[in-house]
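Apart from one protein chain that is not included, each protein chain of the complex appears where it belongs.
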Amino acid sequence: MLGVCYYPEHWPKARWKEDARRMRELGLAYVRIGEFAWALLEPAPGRPEWGWLDEALATLAGEGLEVVLGTPTATPPKWLVDRYPEILPVDKEGRRRNFGGRRHYCFSSPAYREEARRIVTLLAERYGNHPAVAGFQTDNEYGCHGTVRCYCPRCREAFQGWLARRYGEVEALNEAWGTAFWSQRYRDFAEVELPHLTVAEPNPSHLLDYYRFASDQVRAFNRLQVEVLRALAPGKFVTHNFMGFFTDLDPFALAEDLDFASWDSYPLGFTDLMPLSQEEKARWARTGHPDVAAFHHDLYRGVGRGRFWVMEQQPGPVNWAPHNPSPAPGMVRLWTWEALAHGAEVVAYFRWRQVPFAQEQMHAGLHRPDGAPDQGFFEARRVAEELTALALPPVAQAPVALVYDPEAAWVYEIQPQGAEWSYLDLVYLFYSALRRLGLDVDFVPPGASLKGYALIVVPSLPIVRGEALKAFQEAEGLVLFGPRSGSKTETFQIPKELPPGPLQALLPL
Amino acid sequence: MLGVCYYPEHWPKARWKEDARRMRELGLAYVRIGEFAWALLEPAPGRPEWGWLDEALATLAGEGLEVVLGTPTATPPKWLVDRYPEILPVDKEGRRRNFGGRRHYCFSSPAYREEARRIVTLLAERYGNHPAVAGFQTDNEYGCHGTVRCYCPRCREAFQGWLARRYGEVEALNEAWGTAFWSQRYRDFAEVELPHLTVAEPNPSHLLDYYRFASDQVRAFNRLQVEVLRALAPGKFVTHNFMGFFTDLDPFALAEDLDFASWDSYPLGFTDLMPLSQEEKARWARTGHPDVAAFHHDLYRGVGRGRFWVMEQQPGPVNWAPHNPSPAPGMVRLWTWEALAHGAEVVAYFRWRQVPFAQEQMHAGLHRPDGAPDQGFFEARRVAEELTALALPPVAQAPVALVYDPEAAWVYEIQPQGAEWSYLDLVYLFYSALRRLGLDVDFVPPGASLKGYALIVVPSLPIVRGEALKAFQEAEGLVLFGPRSGSKTETFQIPKELPPGPLQALLPL
Partner (left out) sequence: MLGVCYYPEHWPKARWKEDARRMRELGLAYVRIGEFAWALLEPAPGRPEWGWLDEALATLAGEGLEVVLGTPTATPPKWLVDRYPEILPVDKEGRRRNFGGRRHYCFSSPAYREEARRIVTLLAERYGNHPAVAGFQTDNEYGCHGTVRCYCPRCREAFQGWLARRYGEVEALNEAWGTAFWSQRYRDFAEVELPHLTVAEPNPSHLLDYYRFASDQVRAFNRLQVEVLRALAPGKFVTHNFMGFFTDLDPFALAEDLDFASWDSYPLGFTDLMPLSQEEKARWARTGHPDVAAFHHDLYRGVGRGRFWVMEQQPGPVNWAPHNPSPAPGMVRLWTWEALAHGAEVVAYFRWRQVPFAQEQMHAGLHRPDGAPDQGFFEARRVAEELTALALPPVAQAPVALVYDPEAAWVYEIQPQGAEWSYLDLVYLFYSALRRLGLDVDFVPPGASLKGYALIVVPSLPIVRGEALKAFQEAEGLVLFGPRSGSKTETFQIPKELPPGPLQALLPL
């Protein structure tokens, strides 16, 4: 099915009805709205204004459209930031970042968690049982703009608590991190700082725990919202729209609290950010690298335990990459079909109409700012027509499982094999090789069942836990391990039995 | 005519008389002095010491030389900075910058404006009617070292006032900036911050207004000085020496308060900073790129409404570029003639004698530090001799007008076409193409009369105001528009009629 992202708050009410009608005529089923609208829903503290959203929902419902309602926590309003300046994040350089973009909040901030709970509660109280609301999207693209990791005093305090819960006694932390090295022994959890602006590099175990903590904080922030929605919007789904090429966040863990995963697919922008040569980039400038969307479809289908949406589909040129060409004719249609073929339940275009103001004014929509249909519209319409003639089969289990480990990305970031390497590049190389062989691939997290796979590819799994080892032992297919697998303990030490650590028993060394 | 920059305060008084005599013998007409001498004119707060400058002026006057006296506001003394630490600028990274170089002040600082008014008043009271003083130069190279834009609390406050004056009501600002996007709605002008250190990119309208404000602050600071000079130095000219390749400042606006424009011509240093290949840079290393000086002569002749000086002419190797070779033999002569041919009324060499200490000790002068003539001297002398044999015709209107828009540079900076593009590069491409055809070019600001031009080249004019449109309509020649012309409204939105906006009526689309 197809959908679209829509911002009624950007347009005069007079246009809403026609917009809704044309969405129906185009054959769209879902409309995502509201995810950046806090300042319009609550223009002044404690004085919500629901009227416009009531009306927008009614208008969309009037045309039989189902709504995905976003919680607006990615953009706290100015009055909220002024009231609680401590919610602003502090970057790795120690600088407090300012209001004026988006995602200007710290996941650990108790004040912001309370405010998030408050606005989500208000939203769910009002629309949790609204017949036009199919489900909710929490926040927007967690981690975008490098926001998973914050270095503010509240994060420091929360990290100390996280460590205390993890290790119980500070001596256990000293042992786990090897603080006998370089006199880094701690006498109390309260002595531990966030690992940044150190004179020499920080202890890798310290870094890894901080990266885990930061990812956990996002999950906790998300779960807080999910709990409110589960309580006040029974029967409605909850999802989140992940982004491409982000590795600071463990999407498998976060998605455990969701009904399914979503992701935002921008093949051209992503390709411009890939570590390719200028020649390669030029070659794929208007189509995107052939594997870039497929890679993420397969990843997020795994993250969603078989279920995923494309919540935002590139409909034309975007605005945020170093270079933003127009897609080659036919690509929007191709990308849509590619998503559906990989099992996407819904592909929603971003956005209905190009907005003529603010940061994303150069980001195309299905329509131009003046309302005339743009190239993406015609391609979406063709897909909609084609879809009516087709019954898509369910996605079957692939012959190949690729074990994707968010933690491995952190291990490689902390201790790269060489300056140019990243875990993601390594996974991408394996993935592309498999695709070139015409093989379908399922992404699974370490420890997931590997039953039924003829081939299991593990690009790299530095830390092998018991459940992962068990899954490998029980695998029926061939398991192929990439470099550095089994090379670290859970606390970032070299295993006593040396690499490949617990895999020694399994591998013919 | 020829001139020179001279720093009597760097040399023993015993040399002054001979220096002046040799200047006269060389055929120089003008001597610029004093623009960095605050700490010597006022070694302690409120206790000026005029003696040395009185004597220097008398010495120069004794040889019939005319003096351009600089106001010394580019270098507030240490005692002033210690007394008002808030005058130090804050950079985009949020760091207060220190005393120890030059231009260490914020244009918005009320304390510094007061101090600037005080020292200029003292200077003008003493020398405003001095017979040897032909005119004044305000400050020095506004904007050098990235100083137009400051991010201090005083700038924030001044910016809020600027916005309040511009928009009247905050709702007008919300409308103009499109703050419905990303929940950026403001309830009061006092909520608006300076657009830096945001988590995602700032709103482009916010940025553009801030860039306009910052340029306006420089003009206001300059006008404050001009007003003092007009009152106390009647009949003396006032100019300012602009720099090459600076785009943070609108020189057309600032120059409205001046009698004519000046600029500082360093062809080799500028060429090393241009976005050229290593091969191109090597090719032009000792001559400068063939168009680099001409481009600025034509630009600043336009800025000066037909009148300009070269206030500083490179006389040999400089010290501040990544690489600083010696000019090829004959280049100093060639550059001088080139300037005169483009209409420069005066070409003043920087400097009379190479100073053996401090930051610019590796910057050549007409003489070596030991007083012996250097290569530049011999070439300047040849020009001086040649000049006596020639009557230069006045510069005629060129066949081609190039519409140069400082605001366009800001639009491109905020929203580049692609990562490598800048407005200046684009203008330069057009300019070079015209020059290769042997065509003379006048630079005009948008809205200026285009009468009499056979060809009007508009490399890019994103924002087309009424007066510019009118000028295009009344143009007699062909008007050639480059990319993105008419693509933005005055508040950085996509025009309702889509690009090229108001140019639609004019263009055969």
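Which chain is which? They are A and B, in the order written, and residues in each are numbered from 1.
Everything that follows uses one rule, which is that a contact is a pair of C-beta atoms (placed from the backbone, for glycine too) under 8 Å apart; a residue touches a chain by one contact, two chains touch by 3 or more.
Keep in mind the model is a prediction, meaning the values are calculated, not measured.
Among B:E25, B:E55, B:D82 or B:D188, the one in contact with the hidden chain is B:D82. The chain omitted from view is touched by exactly one of A:E18, A:E49 or A:E93, namely A:E93.
Interface note for the absent chain: among B:A39, B:L122, B:A190 or B:L506, the touching residue is B:A39.
For the chain left out of this panel, the touching residue among A:A44, A:L197, A:A231 or A:A372 is A:L197. Residues 7, 9-10, 36-40, 43-44, 72, 75-79, 82, 89, 95-104, 144-145, 147, 319, 322-324, 354-362, 368-370 of subunit B touch the missing chain (whole complex, contact as defined above). Although one chain is not displayed, subunit A still touches it through residues 93-94, 177-187, 191, 193, 195-206, 415, 418-419, 492-498.
Definition applied: only the chains that are shown with their structure count from here on.
If each chain is reduced to the centroid of its CA atoms, subunit A and subunit B end up 47 Å from each other.
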